[in-house]
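Below is one structure; the comments refer to it alone.
Complex shown without one protein chain; remaining protein chains in place.
Labels run A, B and C following the written order; every chain starts at residue 1.
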Amino acid sequence: MADLEVPKELREEAKGHDMYLHPIDKNTYELFFGPQHMATENFSVILKMDGNRIEKAIVNPGFLHRGFEKLAEGRPYFTNIALLLRICVPESDVPENIYSMAVDEIVGWEVPDRAQWIRTTVLEMARMSAWMFWILGFGNEIGLYTAGQWAAAYRERFMRLFEELTGGRVYHIYTVPGGVRRDIPGDKWLRQLRDTVEYLKGKLKDFDEILFDNYITIERTEGVGVMDKKFALRHAVTGPNLRAVGVPYDVRKDDPYYFYPELDFEVPVLKEGDSLARVLVRRYEMEQDLYILEQLLDMGPPSGPYMVQDPRLKALPRFKPPKGDAYAHVESTKGDFGAYVVSDGTHKPYRVHVRGPSQSHGVTVLEELLKGARLADVPVILKTLDNCPPDIDR
Amino acid sequence: MSEKKNDDFISYELQEFKLFEPLFRWARKKSLWIVAFCTGCGGIEMPPLATARYDFERFGIMPNPAPRMGDLFLITGYVTPKTLKRIIITYELMQDPKYIMIHGSCPINGGVYWDSYNVVKQFDKYLPVDVAIAGCMPRAEAVMDGIMEIMRKIEDGTADSWKRYRENYEYYRKNQDELFGEGWREKEARRWLAWI
Amino acid sequence: MDMNEKPKVEEKVENTEETKPELPETKEGRLVKEILGEAPYAEGNVRRERRVEFKVPPERIREFLETAQKKFEMLIQITVVDWLKEGEFEVIYQLWSVSESVHAAVRTRIPREDPRLPTVMDIWPVAETYEREGHEFFGVMYEGNPRLGPFILEPREYEKHPFRKDFNMLGYVKGIYGEDFDRYDESKTNYVI
Partner (left out) sequence: MESVKKPRVRIVGEEKVRLKKSFVKPWLGIKYLFKKPVTIKIPFERIEPAPKYRGFHTLDWKKCIGCNFCGQICPARAIEMTWIEVDGKIEKRPHPKVDYGRCTFCQFCVDVCPTGALGHVENCYLTTSGLEEDLELYDWVPIDPKKVQELNEKFGDYRFPVERITFNKETKETTYYLRDGTEFRFKIIGYGLKPPAAARPKPAAKPAQKSAESSKKDESSKTEEKKG
């Protein structure tokens, strides 16, 4: 194998042509994983492979960078909703909500109960549809396409409900500082939501059968990409990934917002910290989300306005909050999603900084977990970490 | 463009087989393979299309990761210069005939990122486009509509973006070089090699 | 409007207190007191329930974060705010305490001309990513971080540090994509508001 080294004369020739020839040593080679690979979703990992093992992984993000934080500084407060929600595509309500929460805190608005109820419901629906999307991706990566087919079809039910409530299918542009943009379209919508929740409750058993109980899933994920508790905390891993290593941290419980203090739900925790644990934690959270939606529907939307009453809102483009700053975060399916907004008293925010959960588990953690893994495990690790590249790039 | 190049690509549609051209077109229309390179946010509408709900496999459309086997390139949303490099390389890897469809506002005129320093404003300056659809995001049905339009255009022979790319290669190349700088292909490859 | 906003923030504090029956004020207060006891050079106060903040001089930020690490297990984010008028960068280390459920913002200010800070990579390895970002978008030098350089951006944009307030975005876009990058007859290449 030593003969594989680049011959000297070839190297000399390459020098003359201003080219770079990489010395080949043994079986090592570089593999550019992504951005065209389906598991990576516009995200690239450069793998240094030794045979089938990964020696070193370097994350190369930035394919989706649009400079949101800079763009947000050039647009008025309300308008930014239409911009920032593009940070997290599968659950676009999360960036809307964190930004709105932070602005609410700066202005000092007490969001009406009805708006809070709607926001909670929308967030839970977004979580549910994002879970469905995750099942699709995960199922496809491990070769269980049937689960993906079902999940995509069930997700459409939520898309339809969103469409009726907000007027948009994927980008809802619905939650704004001070409330929401439209009222609930009527009792029919609530009935439909309840039907959907009931329907999906039955379907979760099917998912158990075909995906989570499946011999293939367990064989593919058990013992792959193991983290321990200390590692996860030092790397600021949040969400289901953190719960899979035994830390019961959930923003909805630890820093409650909206209606969550009044809701009763369980936080699933496993200790193993491997891919299987992450999958199972997610599976249990789906159950809990449906349970939360059920409770919300039992509670019923409180009466009252769905938007805060403030004379300043009349001149919407020129709305100016007072000086100040605030940090708000919510629990998304990927983890702890936060926004830090600084206002300098003008009609545009001075600085908006969004913390995407994948920023912590998508770069350093991924690089660490991929070390020593096999090539076939890369999609599994990517999907069980639930890496969302727009979070990193923004 | 010199005539020699022109001859080159016309030779693809061989004179001897001209009789069968309608058959070829029909076959191309019925087996559009999509390069599964979903750039930007529109990628989120691809899974519903590919799966049970809208199911574009009914038309012989299939997402396929290998660019060499792909026919249809979907530019599903905004394109950053970093991605555009990969898109161009992937597009050039694809075999003729190949088609491009752009989704939504952003590739047409910059979209909501009209003032962003990192989003390409007019996609058709860099690569030729067959079909454009409006929407932000376009609904899955609208994407379907766009795909039907492409199929229609393939059948009557007006889907000619790949020919345009060959004919006006210098124009497109010039625009690409203006954006990325001369010799970006070689430089890019070398940069990543040096990185490891 | 500006006058009556400050009392409003305080009202908010009282309102949130009502939702939780236990004494939250003491929890955060005790936490701040404990940390300030170990690090007397810092200033600290409680913003509201589950939000505290510290102000630390930049020379001792590392020392302070090492102290704070015992209580705050997670480094959620490092935010850089560019205060152009003051000629300063405000670097905010956002910490989260899993055991106490408290969010802390550790603020420090460094000069804009020569922004240097020690890295905290060895305390929280995740800081590597945040610091790379902060370096890329603002040009803050985190001494000791080996991977500073183009990360998300390409070298051309990286050199400009685009998130700085004095980066003229529209001018830059016009430079790259042509003076008139609008496709249509009416050129919408300026801001309206």
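Methods note: a contact is a pair of C-beta atoms (placed from the backbone, for glycine too) under 8 Å apart; a residue touches a chain by one contact, two chains touch by 3 or more.
All of these numbers come straight from a predicted model, not from anything done at the bench.
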Chains in view that touch the one left out, judged over the entire complex: A, B, C
Which residue of A:Glu41, A:Glu124 or A:Asp250 touches the chain not shown here: A:Asp250
Identified contact with the non-displayed chain, of A:Thr28, A:Asn214 or A:Gln295: A:Asn214
Per the touch definition above, residue among B:Thr76, B:Thr90, B:Ser105 or B:Asn118 touching the missing chain: B:Ser105
Residues of chain A (touch criterion as defined above) contacting the omitted chain: 74-76, 78-83, 146, 150, 153, 156, 160, 163-164, 167-168, 171, 173, 181-182, 185, 206, 208-210, 212-216, 218-219, 229, 233, 247-250, 253-254, 264-271, 280-281, 283-284, 316-318
Touch list for chain B against the chain that is not drawn: 52-55, 58, 100, 102, 105, 108-112, 114-115, 124, 128-136, 138-139, 141-142, 144-146, 148-149, 153, 158, 161
Residues from chain C at the interface with the omitted partner, ascending: 73, 98-99, 101, 168-170, 183-186, 188, 190-193
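Please note the rule applied: only the chains that are shown with their structure count from here on.
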Which of A-B and B-C has more C-beta pairs touching across its chains: A-B
Where chain A and chain C are represented by their mean Cα positions, the distance between them in whole Å: 22
Distance from the mean Cα position of chain C to that of chain B, given in whole angstrom: 40
Sites on chain A at which at least two other chains make contact: 62, 65, 67, 70, 74
Multi-chain contact residues (two or more partners), chain B: 82, 115-118
Chain B-facing residues of chain C, complex: 153-154, 156-157, 162, 169-170, 172-173, 176-177, 181-184, 188, 191
For the chain A and chain B complex, residues of the former touching the latter: 19-20, 22, 30, 32, 35-38, 41-42, 46, 48, 56, 58, 60, 62-67, 70-71, 74, 82-83, 86, 89-90, 133, 136-137, 148-150, 152-153, 155-156, 159, 169-171, 390
Touch list for chain B against partner chain C, complex: 81-82, 108-110, 114-118, 120-122, 179, 181
